[in-house]
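The complex appears here minus one protein chain, its other protein chains still in place.
Showing chain A:
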Amino acid sequence: MTYAIEIRDLKKQYENGFEALKGINLKVKKGDFFALLGPNGAGKSTAIGILSSLVNKSSGSVSIFGVDIDQDFAKAKKYLGVVPQEFNFNVFETVFNVVVTQAGFYGIKRPLAMERAEKYLKLLDLWDKKDTQSRMLSGGMKRRLMIARALIHEPEVLILDEPTAGVDIELRRSMWEFIKKLNEQGTTIILTTHYLEEAEQLCRNIAIINSGEIVENTSVSALLKTLNQETFILDLDNPLPNGWGVAGFSVAFDETSCSAEVEVVKGQSLNAIFSALSEQSINVLSMRNKSNRLEELFVKLVKGK
């Protein structure tokens, strides 16, 4: 089976001796929506850097759509579009020129490049800014410009490194709608993000990298099933009586916010809590997870618990 990305025993040691990747193995299926998560300095950007040729690997092998980067990196690069974390376009060029010039680097002739530039700038709501110098754009517009630029050669795999960092909620949502559509049309998406609710909602498969090693690589649903315990916060209309509790549950009451924090172990039902509250004529006004489920798992995995 040919994978969109196949990484085998990939190692990277920098000149100062720091070992950023300690022999990672990773396979991303074609058409996948894949999350690569990890704390700062875990090795995500190094791995993406090696895929996109910005970082030289120390050893191991990488294939993009079956093409080994050591055999034919130029061909492998054609499959790949990269949206980096930091803005890296020529700030003195116009929006249109940034995109058309990038097409030229992929050998796309100008008439087709201009056609595609119009298509992607319109899709990303930047067409009215096409003659604006890119340094004049807002942060969100700059992010969208980098997506348009990465798509200009219509890659099979799109890597987005923290694409929504510092982007407002509305823009983040519209950006994800766009990326989801791309994925539905067949583009493989690889995403790194610190917003774990994004990864949970969008991605099908996930790898968590920590200290240069893959500590988890599975589907998001399978990973969430391993979660043994969740903490819910119940907002109540009246305070709990002193010493109130339900057998088998750990409940902590916060008087200031008039809310109860309930730890629910896998297999337990919240109905017992609701019944006990009802007996006390206490109503639950609202309920939410204390933290994102994936976030709880992430913290455990990177702490090695």
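Quick note on the criterion: a residue touches a chain if its C-beta (ideal position, glycine included) is under 8 Å from a C-beta of that chain, and two chains touch if they have at least 3 such contacts; residues count from 1.
Just so it is clear, contacts and distances are computed from a predicted model.
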{"item": "Per UniProt, the name of the complex member that is left out, chosen from \"ATP synthase subunit c\", \"Transport permease protein\", \"DNA ligase (ATP)\" or \"DRTGG domain protein\"", "value": "\"Transport permease protein\""}
{"item": "Absent-chain contact - pick from A:62, A:82, A:273 or A:301", "value": "A:82"}
{"item": "Among A:108, A:203, A:260 or A:282, residue touching the chain not depicted", "value": "A:108"}
{"item": "Candidate in contact with the missing chain, chosen from A:74, A:136, A:252 or A:285", "value": "A:74"}
{"item": "Missing-partner contacts on chain A, residue numbers", "value": "14, 46, 49, 52-56, 73-75, 77-78, 80, 82, 84, 86-92, 97, 101-102, 104-110, 149"}
